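Reviewing the structure listed below.
Of the protein chains in this complex, all but one are displayed in their positions.
The letters A and B name the chains in turn, as written, and every chain counts its residues from 1.
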Amino acid sequence: MQDLGIRVLIEGNNLYRLMGGLLITIRIAIISAIISILFGIPFGIVMTSKNKLVRFVCRTYLEAVRIIPVMVWLFIFYFGVPKLTGIHIAGDVVSVIVFSIWGTAEMGDLVRGAVTSLPKHQKESGKAIGLTNLQIYSYIIIPQSIRRLLPGTINLVTRMIKTTSLVVLIGVVEVLKVGQQVIESFVLQSPSASFWVYGFIFFLYFIICYPISLFARKLELRWKE
Amino acid sequence: MALLEVIGLNKYFDGFHVLKDISFSVEKGEVVVILGPSGSGKSTLLRCINGLEEIQSGQIKLNGEVINEDSTKWHLIRQKIGMVFQSYDLFPHMTVFENILLGPLKAQKRDKKEVARQAEELLNRVGLLDRKNFYPRQLSGGQRQRVAIVRALCMNPELMLFDEVTASLDPEMVREVLDVMLELAKEGMTMIIVTHEMEFAKAVADRIIFLDGGEITEVAGAQEFFTDPKTERAKNFLNIFNFKEYKKGVDNNEKI
Partner (left out) sequence: MDIGFILEISSLYLEAAKFTLKLASIGIILSLLIGLFCSLVNYYKVKFLKKIVNWYIELSRNTPLLIQLFFLYYGLPKVGIKLGAFTCAVIGLAFLGGSYMAEAFRGGLEAVSKAQIEAGLSIGLTKAQVTRYIIFPQALAVSIPSIGANAIFIIKETSIVSAISLKDLMFVTKDIIGIYYKTNEALLMLVVAYLIILLPLSLLLTYIERRLRYAGFGN
């Protein structure tokens, strides 16, 4: 039988299946990113607190999340938590939980960086005209921080999309897993299928992440001026 | 023969004619001060003499030898022309002593003992021998600039270029740097100085070159230039530094 070569990608409903898998990957990334941003912003502001204990707790959380590889966190939540609590959590839910915990920490650090990079007198001049703390944040600090924040946030999103590829290792059926299934079912018609399928997935990740990081860089360059 | 001769120098920058047909010469032992409003091309002119900027036409001669040809080995020429910059630009990863020794040892391949002796002597003269093992960040602006001067001098240059060397200094540190330069002038060092310190220019200069809009508009002896400038532009320029007409409590609006 003749090898299908690259045509394995369009054979049957293969392309449709692969795209379905990709959608699952993207969905996990987007949900995690949204949760991370929502929790990361208040977390970052808390990190700028003057209270030493608060800062210490935040810092510990951030460093703990950072120092352990995300893969290990996935294992802990996928294998460890059910064992300890008796509750089994599905792989995709575990992924969203882990990525959100990780993303919140990273987002928080970005927010902290953006807020502390603002000149001190910005906050002081807010006080001088009699604004409350909440008003100072909503009218002065946050609007100015967003510019400094956006490129980093977008980069975090691409990192999250790339990291989402790991969820296949805790049994989530996403694009890589679908790829494996396609390769297995076409092992006879298309012996070279794994080259084309994995190559295609590689390419898919690239065409998703590349424009996003390009956009982040453009923003960074424009706002630097 | 003049030590340095500049003939018909033209320099363009992004299509902008920044130096227009500049010609002048500097004799050995002479101190020439270049004055002019900011943006007139003074610094650019110095940088051209040291090969840091390319020129589009004209000639620069050192000891009668043309030095702005394609075949010019600038690193050899620059060993004869010392340059001190406005922002000191000491190497932050080296101590004062290492900063001074780098050129003589690596560029001139001189004997370490001999260079070290000379460096110590020069540092002593500018009053910084006790700082020889300090890093630049541990020094004040004035001290850094004096080290930068020593770094250039230790190459035994035939000509020294000073590019607004006091412009970034706090007022109280300006004097210590200018004193070093006055001392050098007294010893007969050939120097071209770009500065905004008018009193200093008056004291140190044998000759003033007035540059305006990229052109030399006036060349005169120091006394003559300050007391009796010939051109309108030079007069206006000198007036900027004059506060005599301003009196407290008097309505000055008309003059402004």
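FYI, contacts are C-beta pairs under 8 Å (C-beta built on N, C-alpha and C of every residue); 3 or more make two chains touch, one makes a residue touch a chain.
What you see is a predicted model; the values in this text were computed from it and never measured.
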Which residue of A:L9, A:I45 or A:I76 touches the chain not shown here
A:I76
Of the candidates A:N14, A:T48, A:S145 or A:T158, the residue in contact with the absent chain is A:T158
Could I get the residues of subunit B that touch the absent chain, sorted low to high?
50-52, 74-76, 78-79, 81-83, 85, 87, 89-93, 102-103, 106-108, 135, 137, 148, 151-152, 155
What is the set of subunit A residues that contact the non-displayed chain in the whole complex?
63, 67-72, 75-76, 79-80, 83-84, 158, 162-166, 168-169, 176, 179, 183, 191-199, 201-202, 205-206, 209-210, 213
